[in-house]
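In what follows, a single structure is set out as structure tokens and then discussed.
Excluded from the complex is one protein chain; the other protein chains are retained at their positions.
Each chain gets a letter, A and B, in the order it is written, and its residues are counted from 1.
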Amino acid sequence: MGVGIQVEKLNAFFGKTQALQDINISVLANHCTAVIGPSGCGKSTFVRCLNRMHETVPEAKATGRVRIGEMDVYNGSSATHIRRRIGMVFQKPNPFPTMSIYDNVAAGLKLNGFRDRKRTDEIVERSLTYAALFHEVKDTMHKKSGASLSGGQQQRLCIARAVAVEPQVLLMDEPCSALDPISTGKIEELIFQLKEKFTIVIVTHNMQQASRVAEFTGFFLLGKLIEFDKTEKIFTNPSDKRTEDYITGRFG
Amino acid sequence: MANHALGAPQLPGPQPVANKEVAGETRIAAEALIKSGGSEVPDAIFRYAMLACGLCVLALVAVIVFQLTTNSKLSWHAFGLKFFFQSEWDPVNDQYGALPFVYGTLVSSILALIIAVPLAVGVAVFITEMCPVWLRGPLSFTTELLAAIPSVIYGLWAIFVLVPLLRNYVQPFLAKYFGWTTMFEGPPFGIGMLAAGIILAIMIVPIISAITREVMTAVPQQQREAVLALGSTRWEMISTGVLRNARAGIMGGIILGLGRALGETMAVTMVIGNRPEIAKSLFAPGYTMASVIANEFSEATGDLYLSSLVEVGLALFIVTIIVNIIAQFLVWTVTRGTPARANV
Partner (left out) sequence: MSSSTALPQHDFAAAPISLRRRFLDNLATGSAIAAVILVLAPLVAIFGYLIYKGIGALNWDFLTQIPKPPGETGGGMSNAIAGSAYILLLASILGVPIGIGAGIYLAEYGRNKFGDIIRFTADVLNGVPSIVIGIVAYGIVVIRQGHFSALAGGAALAMMMIPTITRTTEEMLLLVPNVVKEAAYGLGVSRWRTTLSITLRTATSGVITGVMLAFARVAGETAPLLFTAFGNTYWNWKINEPTAALSLQVFTYATSPYDDWHRQAWAGALMLIVLIVLSVTAVRIAAGRTMK
């Protein structure tokens, strides 16, 4: 159900500062690809360029070609349109504070005009199940607000919300960095299962996490993609010295 | 520069995709969402609608300026700038001089400031620096409550409580011991400039106090500690470490209070006596720019009469705007701009 992502000559700018330089990458469908690198290397910017969230920052610009499945992200459709087909989970869990758990999951559907109540119920239940949250909240999901859950649960709620609109690709920007180890473990398990239905790109500063969940890994440094290969190879026998320096902890 | 990105090595066959049943059923919502159109047009409409509302704010100022200048043209042409320096206000003979009102406005406002500033700063100092923590909330709430009382209710209370108090106790006292200053002469009616000044003072204390509190709180704790560490008393810490640093902001608060006093209408109208005269004594009745408009506008017959009143309003508008701008700038320098540096 997931699709592949093709990125060609992607350049991204914040005003005059260039954040990404000539990125070319091919992400395989239904697999999990990790994006690693030291702070400021552009990994978050890269992922946010895939669903045009980069543009929401004033004076930000991106050029190049991104194709997700048959969809050309930058030519032909509006950003809003693109974002409906791509799901995103952010670093800090951000459920809508004034909505119940149910409404949070259904938000992507309701706010975009989907009116079928019965289908919505089914979709909410299914999404919460994918996110391994359904059994914990099934009795209170109409009454309790999204913000009343614990950190780990909130993030799973955000995952449920993201998958409810049936995206083809799921982008995750350091989804576990604000969570405790146990919640992190649960979410990593989730990613394993979600891989079967979606193509996942996950940004992480935790190399162990990358080796746990991703089949492929891309190493970014100062806005450039240095190396992209099977995770196993990156971590045991990298081709580029800079990659080796990073993973052995000589910097970053 | 070698780029290993393109052409990721082939994996041993893709994983089996999610079972067909799920794949078939689930794309419904996605299809529906994908079909729903782009949002450029509604987004643009919304933005323009909000812009229109924002422009209304600008339009408001434009309308005010336009109305005031247009409707005062007549008297401006008739009297020119001398309008504000002549003291004869005679509707019967169509002669209009606004000096009594300018005088009354200034005197009542300055009197109000003289009374209000020490009180307001004192209250602010007490609440921020001296008061026990549990008392702070209730005390600041009650001071704010003073600001919520409508002007006409202040006036009502002033007529029936303050004025008799002045007439029977305060004014005789002042005349007896301070009459030599020539400011407390004449029959003690109670009604007059003194009453207006006092009620105005009560009304502007909350705003001066609130701003003073705000700027005092904005002074960083390190300033206070620096003075205390030198072995100062609490008052020395307050005056050197806090008030000195916040003085621009406090000045701003005072000027803001002045702006409020200049434009205050109802309470003043009810106790100032409404006589267009200039007198030295505070016991004498007077008239302010706002009061003359309030009293005479709805009954003004004749275009010149009305135009003169509007011109008074225009002058009031300009003065309060200038005063408020100065005040806000001063407050801004302490709370948001470069904090005033202590001259140690």
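Heads up, the rule we're going with is that a residue touches a chain if its C-beta (ideal position, glycine included) is under 8 Å from a C-beta of that chain, and two chains touch if they have at least 3 such contacts.
It should be emphasised that the depicted structure is a prediction, and the values quoted were computed from it without experimental measurement.
Checked against the hidden chain, the listed residues B:A78, B:L156, B:V170 or B:M183 yield one contact partner: B:L156.
Within the complete assembly, A:R84 is the residue of A:H31, A:R84 or A:R156 that touches the hidden chain. Among A:Q6, A:S26 or A:N112, the one in contact with the hidden chain is A:N112.
Think of the hidden chain as still there; on chain A it touches residues 51, 53, 56, 58, 80-88, 90, 92, 94-100, 107-108, 111-112, 143, 145, 158, 161-162, 165. Although one chain is not displayed, its contacts with chain B can still be listed: residues 33, 39, 42-43, 45-47, 49-54, 56-58, 60-61, 63-64, 67-68, 70-71, 118-123, 125-126, 130, 139, 142-143, 145-146, 148-157, 159-161, 202, 205, 209, 231, 233-236, 238-239, 256, 259-260, 262-266, 270, 290, 293-294, 297-298, 309-310, 313, 316-317, 320-321, 323-325, 328.
Here is the rule we go by: only the chains that are shown with their structure count from here on.
Per-chain Cα centroids separate chain A from chain B by 50 Å. Taken together, the chain B residues at the contact with chain A in this complex read 2-9, 11, 14-18, 22-23, 26-30, 32-34, 36, 38-40.
Chain A meets chain B in the complex at residues 1, 23-26, 28-31, 77-78, 80-81, 84-85, 108-109, 112-114, 116, 119-120, 123, 126, 164-167, 195-197, 215-216, 218, 225, 227-230, 239-240.
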